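Missing here: one protein chain of the complex. Every other protein chain is in place.
Naming follows writing order (A, B and C), and every chain is counted from residue 1.
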Amino acid sequence: MDFADLQARLQQFADERDWNRFHSPKNLAMALSVEAAELVEIFQWLTEDESRRLNDVQKGAAADEVADVLIYLARFAAMAGIDVDAAVASKLARNAVKYPVRR
Amino acid sequence: MDFADLQARLQQFADERDWNRFHSPKNLAMALSVEAAELVEIFQWLTEDESRRLNDVQKGAAADEVADVLIYLARFAAMAGIDVDAAVASKLARNAVKYPVRR
Amino acid sequence: MDFADLQARLQQFADERDWNRFHSPKNLAMALSVEAAELVEIFQWLTEDESRRLNDVQKGAAADEVADVLIYLARFAAMAGIDVDAAVASKLARNAVKYPVRR
Partner (left out) sequence: MDFADLQARLQQFADERDWNRFHSPKNLAMALSVEAAELVEIFQWLTEDESRRLNDVQKGAAADEVADVLIYLARFAAMAGIDVDAAVASKLARNAVKYPVRR
């Protein structure tokens, strides 16, 4: 996953289609959450066990939604001026403190 | 963004805390959508223009939620056996056909 | 809106189709959030101004999603043993305190 390359491709995609005016961070956050819900929809009537052993059709559908979420996440971060690598590193460091390992 | 490295770190994090039993794809999809909604919450009362010029506090809050979404996305993909790079490449190729450039 | 009547009809609907085993509060909360996202999807690329003057097609689509949300909300409340009228009354009373009128 080369995030900077993905973001450059999405910028070109938006430029060629005159989509930048739609791509406010507000709208992209909405679109991201809609794609996340489409992922949830795949699992809403499955048991947890069933969700752990997806068939190929289910896995393909989930992969599609994962891609949509990641694409909107990359686009959102670009338009909002967010450094995703730094944000993830910071969050992981805080999570390690917030959830200490019990021994 | 080294996705495989992130997924390895998340696996270790879950192992050390005995969290694997909670990390069914069903539950992780739910958690991902909750984080996506927390991103939406930042923008729900902002205008689109305001969302295009976030202050540092707002940008920091958004970065935190972006990290949470990406972490659950990586973890979901690992637990569901999804190749994220392949899924994104496939989706980008289909989007180029679905939304042709008008000249 | 006769909520008790709606809930009785939904119970009969589920009974006749053997759907009760799917209708855990966990699953119904997921389904509710998916329908809420389908409502969001209608608005994701509209401006706020456009959302204030929907055409009949848009209004019909939104009405459909409103119905889906309300149906799952009623069903969720029934299966979780929640008194919706009491919950709303309690929330309104707290909101009046939380957000005092500035004079």
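The rule is simple: a contact is a pair of C-beta atoms (placed from the backbone, for glycine too) under 8 Å apart; a residue touches a chain by one contact, two chains touch by 3 or more.
Values in this document were obtained by computation on a predicted structure and should not be read as measured data.
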| item | value |
| --- | --- |
| Hidden partner interface residues of chain B, rising order | 22, 27, 30-31, 33-34, 36-38, 40-41, 43-45 |
| Residue ranges of chain A at the interface with the undisplayed chain | 30, 33, 37, 40, 47-48 |
| Positions on chain C where the hidden chain makes contact | 1-3, 6, 9, 13, 16-17, 24-27, 29-30, 32-33, 36-37, 39-40, 42-43, 46-52, 54, 59, 62-64, 66-71, 73, 76-77, 79-88, 90-92, 95-96, 99, 101-102 |
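Everything that follows uses one rule, which is that only the chains that are shown with their structure count from here on.
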| item | value |
| --- | --- |
| Chains most often in contact, by C-beta pairs | A-B |
| Whole-Å gap between the CA centroids of chain B and chain C | 26 |
| Where chain A touches two or more other chains, by residue | 27, 30, 33, 36-37, 40, 43 |
